[in-house]
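A single structure is presented below for examination.
Missing here is one protein chain; the remaining ones are kept as they sit in the complex.
Take a look at chain A:
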Amino acid sequence: MSALVVDGLKKRYGGLTVTDDVSITVEEGEIHAVIGPNGAGKTTLVKQICGDVAPDEGSVSLYGRDVTHYSVHRRAQMGLGRTFQITCLLEGFTVLENVATALQAKRGSSFRFFRPVATERALNDAAFALIARVGLAERAGERVANLSHGEHRKLELAVALATEPKVLLLDEPLAGTGPEEVEPLIVLLGEARKSVPILLIDHDMHAVFSLAHRVTVLVNGRVIATGSPAEIRTNPAVLEAYLGEEGELAHTEAAGA
């Protein structure tokens, strides 16, 4: 059974069709990347998958269950984990508290009023293990507001993994990271894939082609191609779209060859 199925999704704002009959599937064990130039409708697509925006037509299913009309938190409870394009963390909390808060959502009721949560050994230890996994162990007691941008991206990933997701939606996880920070993140994403299927939205071509098993290209709200990274690299429609916009793909191809 497919982990995530997006089927015939449509969204119009007035006369503008931002999502035009988009269908994508994510199978277990794979990283499926969605790329597209600016304005392709990636953000709106993410919002519809997560439940922030209701589609006009089409459906979203998690492991065979139609969740199109579920709220954001119900989808999350069902196993849809996500990271945000613009970092969205609990700024006043410590790194450890951020991850522990995420773990707490899945482990036992949060309608507990008397026991001090900071002393819950099981939560703290599990949170610390995840923090160590993304390489932030030495920053565990730091407030999020004091972290660097690259550390924010790592923590986003640790928090998303802490929700014990069955599907992980990564919205531009590399956005704004410097060259020296990208490599360790790519390694992390590759490892994460072993435990959870991933839908990766990004326009970092290098990362996408090295990580993804399949790539879907979105242009003007429409899917123009889906296939393996090798197929996508040589797809004439994709080349035209990217050359027309930025020439970024050709550039990456030349650099990677």
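The rule is short, and it goes like this: a contact is a pair of C-beta atoms (placed from the backbone, for glycine too) under 8 Å apart; a residue touches a chain by one contact, two chains touch by 3 or more; residues count from 1.
We adopt the following convention: contacts and distances are computed from a predicted model.
For the chain that does not appear here, its UniProt entry gives the protein name "Branched-chain amino acid ABC transporter permease", which is one of "Branched-chain amino acid ABC transporter permease", "Signal transduction histidine kinase", "RNA polymerase sigma-70 factor" or "FAD-dependent oxidoreductase". Note that of A:Ala3, A:Ala40, A:Val60 or A:Ala102, the residue touching the chain absent from this view is A:Ala102.
From the set A:Gln77, A:Ser148, A:Ser210 or A:Thr234, the residue in touch with the chain omitted from the display is A:Gln77, counting the whole complex.
Residue A:Asn124 is the one among A:Thr19, A:Gln48 or A:Asn124 that touches the chain not shown.
By the touch criterion stated above, the residues of chain A touching the omitted chain are 50, 71-74, 76-77, 82, 84, 88-97, 100-102, 104-106, 108-121, 123-125, 127-128, 137-138, 140-141, 143, 145, 159, 163.
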